[in-house]
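Complex shown without one protein chain; remaining protein chains in place.
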Amino acid sequence: MRGAARLLVATLGLALAAALTRAIGELPAERPSQAVDLRPQVVAHLDQTGVSHPVTAVLLDYRGYDTLLEVAVLALALIALLVLAGARDARLCAPAGSPLLVSLARGLVPVVVLTGGYLLWAGAHRPGGAFQAAAVLAAGAVLLQLAGLMPAWASPGRWLRLGLMLGFGVFLGVAYGLLGRGALLDYPPQWAGALILLIETGLTLSLGLTLAGLFLFLTERRGRP
Amino acid sequence: MPAAYADPSAGLIVLPLAWAAAAFVLGPGRGGGMAVVALMGQCALALGLAVGVMQTGPRVHAVGGWGAPLGIDLAADGLTVLMLLLAQSVALAVAVYARGYFADHAHRAQGLWFWPQMGFLVAALNALFLSADLFNLYVTLELLGLAAVGLVAVGGAAGQMAAALRYLVVSLIASGAYLMGVALLYGAHGTVSLATLGPLLAAGSPRLADSLAAALMLAGLLAKTALFPFHAWLPPAHGRAPAPVSALLSALVVKAGFYLVLRLWLGPFAPLAAPAGPLLGALGAAAVLFGSWQALRTAHIKRLVAWSTVAQLGYLFLVFPLLDSGGQALAAAMLQAVAHGLAKAAMFAAAGVLVLATGRDTLDGLAGVASRLPVTLFAFGLAGVTLMGLPPSGGFLAKWLLIDAAFRAGQWGWVPVVIGGGLLAAAYVFRVLRQAFLLAPPAARFQPVPRRLEWTAFALAAASVLLGLRAGELLALLGADG
Amino acid sequence: MPELLDGLLAAALLGSAWASLATRDLTRAVVMFIVFGLLMALAWARLQAPDIAIAEAAIGAGLTGALLLDALGALGLRRGAAPRDEGGPRGEP
Partner (left out) sequence: MSTGLVFAHAGAVLFVLGLAGGLVLGHLLRRILALNVMGSGAFLVLVGLAQSDGQPDPVPQAMVLTGIVVAVAATALALGLARAFHARTGRTRLDGGEE
């Protein structure tokens, strides 16, 4: 039974792979002449977006609404994990960090914050931005937790919850605030750069906490009371 | 304040996102009252949008002010508005119900983070119904899927974990297939906007990439809708989740997949999809018969209601071979979607009360319930009337229109399926009712149940029946698509 | 020359993905998956997508890799289960 199912999946898989390969192979030659090319449009409106890096412009302006929902996905995953962590009843106690870890954390955290800040600032002009910066900050938060310098995450207090939602809240607030101009997220060109920086700063903080939370909720600190 | 701030399309997405986030910040178990008030506001917004669409036709909201294909559009037509109205009204009733349900001592632990999760779920539904961009739809599908899976798992028991995992794996495979379709379409046409893609796909003979994309996307969406034979994940997930969650999942979440299939079928994939019509119809017929049969066999109340969802979803797909034949097939499908949404939410709400009162989820334990919980049992029966398709319910009108469309198309074969499905539904509904009217064994103990739970179930069931009397307005909404 | 590089990288992607899914040893599977993530980052760099390359390395390979390694400890090694995923009637290929 199981062998037959595998054979079926393998056969269908080979057929699908062949079809996909053929479709991809013949596309460039057969691309219809009316096909849209968004690249010139992205460049043409770049000066109205307040950022000079095209990917950041797509991410936070042209398709900023995707990013808003994506931040919601992350927040939701964190909440679902919080439910599971509660159900598992394994409290994430703040471990007493070893002295070496504590001094390492104290030394590294300023570097981490600086690197995150740089990536955030750089995102407007070149590769980088809130998500990459947040990943770096998350590493710092995990380090702090392992060193016992962060409060326990098992039942996050109100301030931590506020921090987790701050970036999303700012993003949502800006999106809704601009509705007065006629549409969600419709940045006025002269304020676009500043508003995007505001959103990205909030996101960096909250996503950093969220990514750290994904890690900390999932991983049990074994072998400690 | 400029009137723009009251824009219903934007409000229906921003408002639930805002209360979801606020409920999380407020803390465990909090935010229910806020959710109920906000959902009342959302109902008003959806009604406002419905009136607007009726009067001035479909609306487009260009997020960011760019407009497709560079930006993302939200679009609302009759189909959208109907789904939005269904989602807001069921969500409001479920919120009222859930406040009582999770206040109960036995469920308090499950409800700790229910409100933020429900907020994100409702936001995902509204965003999905409104989106006119294939990649944005992918993000809404993921948001919806993760919210639904997270809610199935809140109970924390091993069976719920297994059901949630099964659901998650299917959901991720399905979104992966959908995303591959989006990638092929972007590669071929340089856009993911529904409005821009339509003419591009219609021009010229279909390319392999287009057909493959359509097949992958539809297959993914069918798996998310739990159409037979992709249904195996549904009964455990819907059967094991807490009752308010089951109501949301069965009434709304699975409909989102169906809505997207319909939207793509009538929209950009229209030139490609027609040959698949009979196949979808056949799968729908198989779902009606197989789901009803399983509902007749199971020993658990909520599992019975979940199998009934598999069967009732089948009806929605019977319309695909009939869409081109002029009849009211589309109206039949939408009426069935709305009527089943209300009835199924009522049934799960009632089933939740029965499980709460008897302390177990088995049909055997129901003996004697009729005299203790007459309102709940009446609600269950009323919802059953809609599922069976008896007049004057919304289900009756839906099935009537479906049979009419089948005759017009000369496709008589679907008629016995519709009628047989109704008879089987009668059989499984009466299984529950008969057991409930038996005399209670002397040792039986019933837990007291908050009135609020019984009456919300009743209100939902009554709405599903009365829908048949107000169907004219709903059909007029669909006609506004023009 | 660049074509050769692309071809080799693509082959390495397929090889690492296959190795990750087909190996009997769970630890090896996770390590191969992290290698796969890092190769993906290289592929993104070749596709002139440095933003994705950074994100893939940090989030795709880094965070996901850390989560998987930790889950490995929780799922594969504890409760007396052998570190290897046993074959048997329902074994993996």
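We call the chains A, B and C, going by the order they appear; numbering starts again at 1 in every chain.
Please note the rule applied: a residue touches a chain if its C-beta (ideal position, glycine included) is under 8 Å from a C-beta of that chain, and two chains touch if they have at least 3 such contacts.
Computed from a predicted structure; not experimentally measured.
Although it is not drawn here, the omitted chain touches the following shown chains in the complete assembly: A, B, C. Here the missing chain is touched by one residue of B:Ala153, B:Met388 or B:Ala406, and it is B:Ala153. Within the whole complex, the absent chain has one touching residue among B:Val51, B:Val169 or B:Leu469, and that is B:Val169.
Contact with the omitted chain, checked across A:Leu108, A:Leu162 or A:Leu218, is made by A:Leu218. Within the complete assembly, residues 5-6, 9-10, 13-14, 16-17, 20-21, 24-25, 27-28, 38-39, 42, 54-55, 57-59, 62-63, 66-67, 70, 73-74, 76-77, 80-81, 84-85, 87-88, 131, 211, 214, 217-218 of chain A touch the chain that is not shown. Taking the whole complex into account, chain C touches the unshown chain at residues 2-3, 6-7, 10, 13-14, 17-18, 20-21, 26, 29-30, 33, 36, 40, 43-44, 46-49, 51-52, 55-56, 59-60, 63-64, 67-68, 71-72, 74-76, 79, 81, 85, 90-92.
Considering the complete assembly, chain B touches the hidden chain via residues 135, 138-139, 142, 145-146, 149-150, 153, 156-159, 161-166, 168-169, 172-173, 176-177, 179-180, 182-184, 186-188, 190, 232, 235-236.
Methods note: only the chains that are shown with their structure count from here on.
Arrangement of the chains shown, judged by which pairs touch: a linear chain-to-chain path with two open ends. Taking each chain's centre as the mean of its CA atoms, B is the chain most distant from chain C.
Mean C-alpha positions place chain B and chain C at a centre distance of 37 Å. Once the centre of each chain is set as its mean CA position, chain A and chain B turn out to be 29 Å apart.
In chain C, no residue touches two or more other chains. The set of chain B residues that touch two or more partner chains is empty. Of all the residues in chain C, the ones that touch chain A in their complex are 49-51, 53-55, 58-59, 62-63, 66-67, 70-71, 73-74, 90. Taken in their complex, chain A has these residues touching chain B: 19-20, 22-24, 26-27, 30-32, 34-38, 41-42, 45, 61-66, 68-70, 72-73, 75-77, 79-80, 82-84, 86-87, 155, 158, 161-162, 164-165, 168-169, 172, 175-176, 179-187. Those residues of chain B that touch chain A in the complex are listed here as 1-2, 4-5, 7, 10, 13-14, 17-18, 20-21, 24-25, 27-28, 61-66, 69-72, 109, 112-113, 116-117, 120, 123-124, 127, 135-136, 139-140, 142-143, 146-147, 149-150, 153-156, 180, 184, 187-191, 196, 199-200, 203-204, 207-209, 212.
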